[in-house]
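Other chains of the complex are left out, but the ones given are in their true place.
For reference, chains read A, B and C in written order, and residue numbers begin at 1 within each chain.
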């Protein structure tokens, strides 16, 4: 990491960038109010930090070993705001440093009428952002893969419905971009790009999504450590896109015998990520638990743990949902969750 | 499970018990206000339920396949209180169905002065029960094993200190009974017997502890599923002791690389256990996280998830604690945790 | 699954296919010597099996619930060879039902000279197929990503070197296709397409790789169950490509504390996969253990467990390898492994 002096000129900065690039790395240039920091992307062992230290305008230059330096609290501290966290904007909705943001909607977009009605219902319940899956990742090729799987025209139509629903009720929208071939298409429509848990390790997808110039929400894989989530999020930051929201959605349950939840929600990930990075964190209790009657408690717990938001699946008639019915809450239940969570958030925030 | 008619006589009941015992099983007799239920302990396939159904006073008789029927909500429902949960008393402190109970104190009793001072401090902070380890389970034979490990006289002395400290500040006390040889000794002094996570699978210890006539707190092993925790708790209930408190204290972290917490707290265990059993659940954020700066958030999250209490390690000077210093909170921090948790509890309870 | 009568006509078959497709599913048509089986790809609940049963030429028609029916032993049994396993050809090398196949080479292609020399050395040691990574999946964006990461021209050059090396020493070649954008390029050069463990869940990549008309080797993700490996392999089969080789390369190690291996090789996966499917299985002891001094024993164990082959990283000078040096064996060590494994294979095969 190379910290420039406060009086470093643009020319000084460019000379360092040129040196970094000449060594085969890329340069991430972060300009604070008073200071500029250059983070090399790639194998830093190729860089002659001693030499760079002698350049005009360079204050500090040293290697950082962590695999997630660009998103780390360490990186932010050079700008004097080590304690601060980033606020990421989804449309006009701010995530981080304020009220918890509620992303809600059905697991999958099923029809224009369904998503339009759901948008209305979640808006009334108090949600801030509308979700709706169009390209569903599934464990079985024999399961419903979302309307987007039927072809480009169907995908566009479903994206249009989602956008219309969001516009109609003033809700920014988010959907998952599951494969590289649909990234650009999805980016045309949504306010937030979503990388699903199964794709967390897909570095090529991460890079392509990062380049769309939209904020990105990346979910932790159910077999991944927190460190891996951070290391793969760094792929997004390394493209110059730091509008990143991290999402905890549960890990594989431990131990022998029957499991009472689909996954095990790791809420300690929330304060840990806040300690390690400046990025906001949301929690998805729907996929984590897989059971409607656990969503209220786990939503409250997530906010108490410090989460900046929640992603909750909701349907006006869970029994007829094409995917994930058992984990959907009704709009009434959603409202109760949101109301209680807002009180808990204020209680905890005073701390 | 055999449900007796409301007008069944004591003789009817005893005849069923005799039949169960004649088949080589034991009989757990639960007498409600209007109804008596007999739960066979052992391999129910040996019982002739068809024959028992013909006995006088028998209303229902059928096999229950679950490994934890005596502690299940199903079992309680015969008494008409399927929605209710048990309240377990630690001394005069009630766990379940009310204010969250705070068990606090140092990881290990180190001296009379230390435990006396800690008792005073945790009482002032708002704690309800005093903890202090005397027989510490350790992964390494080369690590400090608690004052109790030096011999019976040292163990008695440490237990006396703990009891004096509890008495002086009107706090019931709890300590871990680590091996079968110390169970009776521990039972003489404490108000709550504690079975450590490493010993959850030790069915012989469970049976012996259950027989002491004191309430028992059993911790989930870090490699155990919730179902296993319930199955092993059933060993306690099968001895006729249903004053059982379950404790979630974290599972082995998932995934590759560095872990930021000692264990991964599984807070979904709280509502799941409440769904499956009538027993109260407490959460131990200290051992789960291993880091002082995560205890506040995870305590709040545990209460928001519905926990009936918390077990928190505290020390007036964490830096000089003989065991687990990095995870101890100061009494001031403890007070803040307790105060915030009480508000969250009231917020969530309205639900 | 729809089994046609032995005298079913092509017209009969096409009518069933049309019916399946009319219901929104695809149809996998497998023609044996005497019998044809049609496997619907997609949600079978949409199919009217009762109706199809009345079609001319249809012998059996019923739903199969398993997520991996097209690769299952059940599917093969209609052709009368339930006990048999598929032989997959990599160039002229046959995998399955014969001598264990050894895939060897460096983790990463580093230069033309390096891969040419390694090809010569592994050929001499007795290897059958040459491996060499060009697009390396890495946990850190700051780590070396393979020569292919520098751009399309570098990628082509490295692929050319790999192909030249294979041709020079009569070794078919394999490399990993890491992202969708390079699939077609890789397919032009290699004899076997390799899907890395991190990408096992990437169904879009699987589909695209499957369509290249080359055999595919898919590695089990380190957080995946065997059932998940089979379910995702089904995505390949569903594209009509059944030249699939499964690869076990280790799961995340269990428990607290230091791990002595990078991953935990699950050798029971070998006989389990042989029981469940008709596909060959190879084992990668290099990535699984991460330590050169464990490769000999784990290679022998894999073959004793019934593996159809091994994938072993080798380098003439492990100390100077750009990636994974500590787990590379020298060509001399490789020869000893191969020779011993061939004896063990003959010993076990007699069973």
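Keep this in mind: a residue touches a chain if its C-beta (ideal position, glycine included) is under 8 Å from a C-beta of that chain, and two chains touch if they have at least 3 such contacts.
Keep in mind the model is a prediction, meaning the values are calculated, not measured.
Within the whole complex of this structure, the shared sequence is present as 4 copies, and 3 of these are drawn in position.
Please note the rule applied: only the chains that are shown with their structure count from here on.
Distances from each chain's CA mean to the overall CA mean are smallest for chain A.
For chain A, the chain with the farthest CA centroid is B.
Of all residue numbers seen at the chain A-chain B contact, over half occur in both copies; the interface is built from largely matching residues.
Work out the mean CA point of chain A and of chain C, and you get 32 Å between them.
Centre to centre, using the average C-alpha position, chain B and chain C are separated by 48 Å. Chain centres here are Cα averages; for chain A and chain B they lie 38 Å apart.
Contact of a single residue of chain B with at least two other chains is seen at positions 222-223, 252, 254-257.
Residues 139, 222-223, 252, 254-257 of chain C touch chain B in their complex. If you check the complex, the residues on chain A that touch chain C are 40-44, 67, 69, 137-144, 178-181, 198-199, 201-205, 221-224, 228, 231-232, 234-235, 238, 252. Those residues of chain A whose C-beta lies close enough to touch chain B in the complex are 222-228, 231, 251-261, 264-268, 270-272, 275-276, 288-289, 293-294, 296-298, 300-306, 336, 340, 343-344, 347-348, 350-351.
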